[in-house]
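Only one protein chain is missing from this complex, and each of the others stays in its spot.
Going in written order, the chains are labelled A and B, and every chain counts its residues from 1.
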Amino acid sequence: MSRARVTVRLTVNGRAYVREVEPRYLLADFLRHELGLTGTHIGCEHGVCGACTVLIDGKTGRSCLQFAAALDGASITTVEGIAGEGPLHPVQEAFHEAHALQCGYCTPGFLMTTIEFLAANPDPTRDQIRQALTNNMCRCTGYLNIIEAVEDAARRLRAQEGGA
Amino acid sequence: MKPAAFAYHRPASLEEALSLLAVHGAEARVLSGGQSLVPLMNMRILSPAVLIDINRCRELAYIRREGGMIACGALARQGEAEASGLVAATLPLLASALPHVGVRASRNFGTLCGSLAHADPLAELPSVAAALEARFVIASARGRREVGAEAFFVSALTNCIEPDEMLAEVRFPVAAAGARTAFLEVANRGHGFAVAGVAATLEVDAAGRCAGVRLAAMGAGDTTVRLAAAEALIEDEGLSAAAIAAAGEAARAAVEPTADVHASAEYRAGLIGVLVGRALRAMAAAGPR
Partner (left out) sequence: MREIEDFTLIGKTILRREDSYLLRGKAQFLDDLPEPRGLIHLAFVLSPHASAEILAIDTAAARALPGVIDVLTGEDLAADVPPYAPVIELAGYRGVARPVVARGRVRHVGEYVAVILAESPYAAQDALDLVGVEYEPLPAVATIADGLAPGAPVVHEALGDNVIFRTRFATEGFEARFAAGEVVLEEEFSLGRVTGVMIEPRGCMAWPDPIATGITLWTSTQIPHIVRTAIAEHLGMAEANLRVVTPAVGGGFGTKCHLYPDEILVVALARRYGRAVKWVQDRREDLLTNVHAREHVLRLRVAVGRDGVIAAADLDVRTNCGAYPNHPFSPTLEATAAVRMMPGPYRIRAYRYEAASVLTHTAPTGAYRGTGQPSAFLAIEGMMDRIGRRLGLDPAEVRRRNVVRPEDFPYVNVVGVRYDTGSYLPSLERGLEMIGYDAFRRAQPADRLVDGRYRGIGICNYTEVSGTGAPGWRVRGFARMPGFDSSRVVVEPDGRVAVYVSQADAGQGHFTTFAQIAADRLGVAWEDVTVIEGDTAKTPYGTGTFASRGSVVGGGSVIRGSAKVGEKIRRIAGYMLGCEPSRLALGGGRVFDRDDPGRGLTLREVAETAYSMNNLPLPQGEEHGLEATDYYDPPMVTMANGTHVVEVAVDPDDGRVEILRYAVVHDCGRVINPKIVAGQVHGATVQGIGEALMEEIVYDGGGQHLNASLLDYLIPTAMDAPDLALGHIETPSIDTVAGIKGAAEGGLTGAVPAIANAVGDALAGLGVSITRVPLRPSTIVGLIAAARAARAGAA
């Protein structure tokens, strides 16, 4: 069993980090415990629940199924990076106004999924939204307000796009 | 639930990867998308001493047409295939099956070859490969060999790859003009973890008669199963309602599914028969693409 550490260079939320970690160190643990970005949550560690979903080079990925070392050079966006300290992102606003979160533990993953989904599908149907949301699990909301929020976020983003 | 430690190698080329495999062989695993491998490592069902990460072997990242075949390298992601115009135009069965594979986040990273090598009899891609008569290109420092689905899938979660080999490419024959396809599966919920499914292709001649049908079932047993008896029945008798019903029955009789927490063996067998019928009817009703 090798305990050798390897160097990993990641850009997270626009900021460059260099760390030495064991190759087996999961991205989720790296973000949470090396970088202190605890907004990315761990729910199952086998890739099903989606709580740990982050954007890896712009695409949603399970941070519990990625070794940080293997992503050397990648660019990661976590929930902390969506709006930074500024005003909420339109997707976050839509989740707030639709009451699309209760305990909120799963929410960071849903935000990532929604951002990726709406970028590719700016005007989705409810069926498409339901299909897209299978990327994540929520046990509190029954999903209905999340579906509303995604519809609303789509409207907000289209308006923003149109206004820009 | 954390993976055990391993020695990590990140070769920059296939050749380098194969030479690492030649050295580490049985104690090594190849990491591509990791969507099947890493859950097993987190649960410590698998604890390989050596991980050979092929993600920097860029030469393996392709989906391209080579004559009558679509060649997909070991780094061709499922999501890339799903978005590929080439796949949509030439491999409609694969295109229609991909949305059922895992979820968006897993398809973004999971590779076609990785899912195939995982050899889960309840997964979609092995049945797609079986129905399309895909070819599996297995490479090692000793050379390359090519096998079909029947040789590739040995049993549940077991393929025919030797310890010093890896699946370097999967090759799908381009669908014939006018080919019709169907991919159907049933799960205990709306999406994910199907209990059984059927991948089907149909070719029709100019007169609209069946010129060839291929049917493969998932959840049918230890591996994906080609439903030869049902195929033969349709090829002999055409697409009449009676022939389709008989084909469904033949499919049901031919499979030997296992029971698990999700479904009984009997249900799975019956369901495969039902889905064969539905697939055949849908393809018969569809016009040429």
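Following the convention adopted for this analysis, a residue touches a chain if its C-beta (ideal position, glycine included) is under 8 Å from a C-beta of that chain, and two chains touch if they have at least 3 such contacts.
All figures in this text were calculated on a predicted structure; none of them were measured in a lab.
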**Asked** So which shown chains sit in contact with the chain we cannot see?
**Response** A, B
**Request:** Determine and list the chain A residues touching the chain excluded from the picture.
**Result:** 22, 24-25, 29, 32, 37-46, 48-49, 51, 78-80, 82-83, 88, 92, 95-97, 99, 101-108, 111, 126, 129-131, 133-134, 137-147
**Item:** Touching residues on chain B - with respect to the absent chain
**Value:** 1-2, 4-5, 39, 43-44, 186, 188-193, 195, 260-264, 266-268, 270-271, 274-275
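Everything below uses one rule, namely that only the chains that are shown with their structure count from here on.
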**Prompt:** Can you name the residues of chain A that touch chain B in the complex?
**Reply:** 1-4, 6, 22-24, 26, 29, 45-47, 50, 53, 56, 59-62, 64-67, 69-70, 113, 116-117, 130-132, 134-135
**Fill in**
Interface with chain A, chain B side, in the complex: residues 1-8, 10, 31, 34-35, 38-39, 41-43, 49, 51, 53, 55, 79, 99, 103-106, 108-109, 190-192
